[in-house]
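A protein chain is absent from this complex, but the other protein chains hold their places.
Order as written gives the chain letters A, B and C; numbering starts at 1 within each chain.
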Amino acid sequence: MSCPMRNSDFSAKSGSDANRNGMLYGEYLVLDKLLSAQRMLSTEHDRPVHDEHLFIITHQAYELWFKQIIYELDSIRQLFDSEMIEESRTLDILKRLNRIVLILKLLVDQVPILETMTPLDFMDFRNYLSTASGFQSLQFRMIENKLGIKPEHRIKYNKTMTETVGADPKILEQLEISLKDPSLSDLVQNWLERTPGLEADGFNFWEKFRKSVEQVLDDQETEAKEEPDEDFRNYRLMDILKRREVYLSIFDQNVHDALVSRGERRFTYKALQGAIMITLYRDEPRFSQPHQILTLLMDIDSFITKWRYNHVIMVQRMIGSQQLGTGGSSGYQYLKSTLSDRYKVFLDLFNLSTFLIPRESIPPLTKHMQNKLNIGDQNSTNGSA
Amino acid sequence: MSCPMRNSDFSAKSGSDANRNGMLYGEYLVLDKLLSAQRMLSTEHDRPVHDEHLFIITHQAYELWFKQIIYELDSIRQLFDSEMIEESRTLDILKRLNRIVLILKLLVDQVPILETMTPLDFMDFRNYLSTASGFQSLQFRMIENKLGIKPEHRIKYNKTMTETVGADPKILEQLEISLKDPSLSDLVQNWLERTPGLEADGFNFWEKFRKSVEQVLDDQETEAKEEPDEDFRNYRLMDILKRREVYLSIFDQNVHDALVSRGERRFTYKALQGAIMITLYRDEPRFSQPHQILTLLMDIDSFITKWRYNHVIMVQRMIGSQQLGTGGSSGYQYLKSTLSDRYKVFLDLFNLSTFLIPRESIPPLTKHMQNKLNIGDQNSTNGSA
Amino acid sequence: MSCPMRNSDFSAKSGSDANRNGMLYGEYLVLDKLLSAQRMLSTEHDRPVHDEHLFIITHQAYELWFKQIIYELDSIRQLFDSEMIEESRTLDILKRLNRIVLILKLLVDQVPILETMTPLDFMDFRNYLSTASGFQSLQFRMIENKLGIKPEHRIKYNKTMTETVGADPKILEQLEISLKDPSLSDLVQNWLERTPGLEADGFNFWEKFRKSVEQVLDDQETEAKEEPDEDFRNYRLMDILKRREVYLSIFDQNVHDALVSRGERRFTYKALQGAIMITLYRDEPRFSQPHQILTLLMDIDSFITKWRYNHVIMVQRMIGSQQLGTGGSSGYQYLKSTLSDRYKVFLDLFNLSTFLIPRESIPPLTKHMQNKLNIGDQNSTNGSA
Partner (left out) sequence: MSCPMRNSDFSAKSGSDANRNGMLYGEYLVLDKLLSAQRMLSTEHDRPVHDEHLFIITHQAYELWFKQIIYELDSIRQLFDSEMIEESRTLDILKRLNRIVLILKLLVDQVPILETMTPLDFMDFRNYLSTASGFQSLQFRMIENKLGIKPEHRIKYNKTMTETVGADPKILEQLEISLKDPSLSDLVQNWLERTPGLEADGFNFWEKFRKSVEQVLDDQETEAKEEPDEDFRNYRLMDILKRREVYLSIFDQNVHDALVSRGERRFTYKALQGAIMITLYRDEPRFSQPHQILTLLMDIDSFITKWRYNHVIMVQRMIGSQQLGTGGSSGYQYLKSTLSDRYKVFLDLFNLSTFLIPRESIPPLTKHMQNKLNIGDQNSTNGSA
């Protein structure tokens, strides 16, 4: 792997320092530390198990990538954390969210490697590990917290955090901070609430949207009433009734708030409006990157759930499922429960499609609004000079 | 696979037609035609070979996806084919290029499935196929033409097109057209030539860039001359000399033209300038999507070459390599030759990095230019209301 | 894609027929039928929607691969369907199961391509499709049936089969047959029941295994009773008690049968014994391929569930989730329910790990049994002649 990415162009620039005294690859990557951090307990117990090495390397690779995810998450949260977000900053947010998605995809792809370890092999060394620990990754917990999973949405498990990550006060403090600081979800909601066009004294999108929806439903009702077949007519009218009820959940703030308090919805009322507006007008230049951001946020949720899912299947293969007759919830059962929608931070984005209306019924933009959402002094990228 | 993507929301809208007389899944997908198009020659010859079925299905799946790629390519070429490209059109171009990239990635992932057929199995039925045909996919050839692979860059092979796709005049005409119509590469170049900022009487990027490069190289030379160690000093001075020569290839149009005529460069002189400008200022709002487009164009080239590469390895496994002593070029040798840079339509984009300069030496934008590259009447997406 | 896989070696063998009159690529793949089977309803309704083309191609590619899966499944079922399975047949079973796994993996990878279609685009043409159909793929249903999903394990849905696949009697008959014929699961169970070593008057594995488990549990109990800390002692004793209860589910046939009738277990009592035996002695030569088969059967279940999972997430993005207040189960909810363990045909294999015991407690093979499970007249592959 002689990688020439180094020896080129402007490397000579900073002079002798860079070229002759520059750092060697192995030194730069601190390989002496990295490659001496594999400690086989089975060997230490004089009953070496070949596959323990794979178990260690796989989990260490996970932890390295978790660190990178946290690094990107922190920078994204910082970029979001201001009243005004410059366009070029939006691009950085996009690029870093996309990088997180790619990393999560890799973590999913990594699961089959660990699956080459069979249950009997695993049984040979898992004894040496602490029951209490239960392989709790502090970093993964911090990723969840920084994304915005709230303690109240977590499924209760019979271990306390101290039991799983140990009692190191520095670590417990880090965890504490990751819970207190505004999460990505909080910051995204603030940003969505500022979506241009939501102003009640301006374009007043929400009011316009509500009227459009009513119009669509009324038209459908009129049409349905003319259906000659009675059964089918009733079916259609019932269907429209149900849909009115569904829309209440976004047009009646009381219903919305009730859903939030039940944990079935997450976003603030205003943030939800912003998200719907961006989705409907995503073809407008200024909403193009915000729409890409919303898509990437869903991707993050999707890949984390896919990772959990692949993990659950692997665990079932590895330790089975002891639900039979025990009453108590086993590890497999616990893990399975984390697949529920409760662990989706951006759940509301996934459900947006419920509220979409056909393109021709979307409220048209005003001239003023159109300008606001357009690009600069001309409406072409590479137009004439 | 009961997919509920249909029975929902506004489906009732168009009334009884949509709901009761709407088309059934199987009818819609024309499954009777699709699923009766697998014709096993080995069975027809009364020597059935199990694996021929896989061979047919795999190649048919390729052809379906090729059709989708052509469909997207045609629409992208149409979107590019105008003097002014609206922002929302740029977004469509982006989305469709990205879709092509995802499809190409799938085609690469599909290769291992065909690899489960072993050479002995394959030998059992390949006799029934025409030598002349050599599995020439008309659609793949059309994709190459529409992307912009020119006949003069192709490696000569001992088959004529008539031998490989047959003599059907309709098909030959389609091929003809795919060569005559402006290719994606042609249209991208036209678009790059219009990059705002290239105007000689305006921002005049090229002149500014040339000066910056000279400054960087002069500074390096001055510094290098002060290097006390004679050997290292000479090494550095030599290196700078070489770099000056490299830059000549973009600053001296004669050198550029010579490279083009030798097939080592593809873009027009002006298009190359546009591409370099977009790469350097890609953080400016108006260059963000154009930069993404350049990246996707490279992705297309990359994945096609990866596909060719995986294909070559599979063919080597399947039929071996008969180069030994024969002198003549075998199929494996021919395929291998298509991996060369000659088949990269957007080769010049891959080589752009050769000409980059450090961020601090990039010519600063003028106030006028900054406005031109910015978004609308404010410089924030979700700024204040 | 000039693929040279054809023009080589022994192609000349069958003479002029093969070489000059052999079939052309396009003719062989019946491309005229295949590439004319894309029918855009939105175009027929004079409101063309660009993305409908992708929707069609994606689903057609699914159907092509479904056909290949059915083709392989049928051949595997035939190979399994005999009292004596020759070794070389086992290898064919292995290879074809592995091929199915690779295809299923591709189907999972294919989901992100369809996700590039956005909900608004989709809304533009889904009206033209029949509600009744609900995109029911007949072939996917047949795959499920042939694998061994029983009607009684399916979650009830409000559509009849006639509504979803139409009333074509030929199709309904095919479905009927796929339910009546012995499924892969049935045949695998027959095969497992014949596992050498299960004979009560021979090695009598089950009795030996039962004793080993008891010994392990007794030893643990003895050790636990000596634990000085009372709380921990009680915790450990309780744990052992629970484990005894878990083992009852395999050692007491009444408990087993109760689980089967509740749908929580699938295999016959004897087949389960065979599966456990193969898992424990998988390092013995003759159990090596059977163990690989068990692993591939789980892979099939895993990938089908992963495919369902990715599909659910896509559907949620595309049409949202209308559970709010409606009471009725929406399509999303229905699809989500198919993720449950009820749809895992080889569920029992996933749970085997529950019953494993440490390597040192596994009953040793008798001399006779060892010979039976070994390879031929010598115990080395490439030993001396």
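As a working rule, a residue touches a chain if its C-beta (ideal position, glycine included) is under 8 Å from a C-beta of that chain, and two chains touch if they have at least 3 such contacts.
What you see is a predicted model; the values in this text were computed from it and never measured.
Peer 1: Considering the entire complex, write down the shown chains that touch the omitted one.
Peer 2: Contacts of the unshown chain, counting the full complex: A, B, C.
Peer 1: Write down which of A:102, A:200, A:241 or A:258 is the residue touching the left-out chain.
Peer 2: From the options A:102, A:200, A:241 or A:258, the contact with the absent chain belongs to A:102.
Peer 1: Using the definition of touch stated at the top, determine which of B:60, B:90, B:249 or B:374 touches the missing chain.
Peer 2: Missing-chain contact among the listed residues: B:249.
Peer 1: Out of C:45, C:150, C:236 or C:342, which touches the unshown chain?
Peer 2: C:236
Peer 1: Can you tell me which of A:88, A:110 or A:212 touches the chain that was removed from the display?
Peer 2: Reading the full complex, the residue touching the unseen chain is A:110.
Peer 1: Touching the hidden chain in the full complex, which residues of subunit A are there? Just list them.
Peer 2: Touching the chain left out of view, subunit A contributes residues 1-11, 13-14, 18-31, 33-39, 41, 50, 53-54, 56-57, 59-61, 63-65, 67-68, 71, 75, 95, 98-99, 102-103, 106, 109-110, 112-113, 116, 122-123, 126-141, 157, 159, 164-166, 311, 315, 318-319, 322, 330-332, 334-335, 338.
Peer 1: Could you please point out the subunit C residues that touch the chain left off the display?
Peer 2: Its contact residues with the unshown chain are 9-10, 12-13, 15-16, 19-20, 83-88, 90-91, 191-192, 194-196, 198-199, 202, 216, 220, 223-224, 227, 229, 232, 236, 239-240, 243, 274, 283-286, 288-290, 354, 356-358, 371-377, 379-385.
Peer 1: In the whole complex, what residues of subunit B lie against the chain that is missing from view?
Peer 2: 118-120, 123-124, 242, 245-246, 248-249, 259, 264, 279-280, 282, 298, 302, 305-306, 309-310, 313, 316-322, 324-326, 328, 350-356, 358-359
We take it that only the chains that are shown with their structure count from here on.
Peer 1: Where the centre means the average of the CA atoms, what chain is farthest from subunit C?
Peer 2: It is B.
Peer 1: If you count the C-beta pairs in contact for each pair of chains, which pair comes out on top?
Peer 2: After tallying contacts for each pair, the winner is B-C.
Peer 1: Quick check for you: compute each chain's CA centroid and the global CA centroid, then name the chain with the smallest gap between them.
Peer 2: Central chain is A.
Peer 1: CA centre of subunit A versus CA centre of subunit B: separation in Å?
Peer 2: That pair's centroid distance is 31 Å.
Peer 1: Quick check: how many Å separate the C-alpha centres of subunit B and subunit C?
Peer 2: So the centre of subunit B lies 37 Å away from the centre of subunit C.
Peer 1: Rounded to a whole Å, what is the gap between the Cα centroids of subunit A and subunit C?
Peer 2: Once rounded, the distance between the two centres reads 30 Å.
Peer 1: Touching at least two other chains at once: which residues of subunit C meet that condition?
Peer 2: Expected reply: 123, 318-319, 322.
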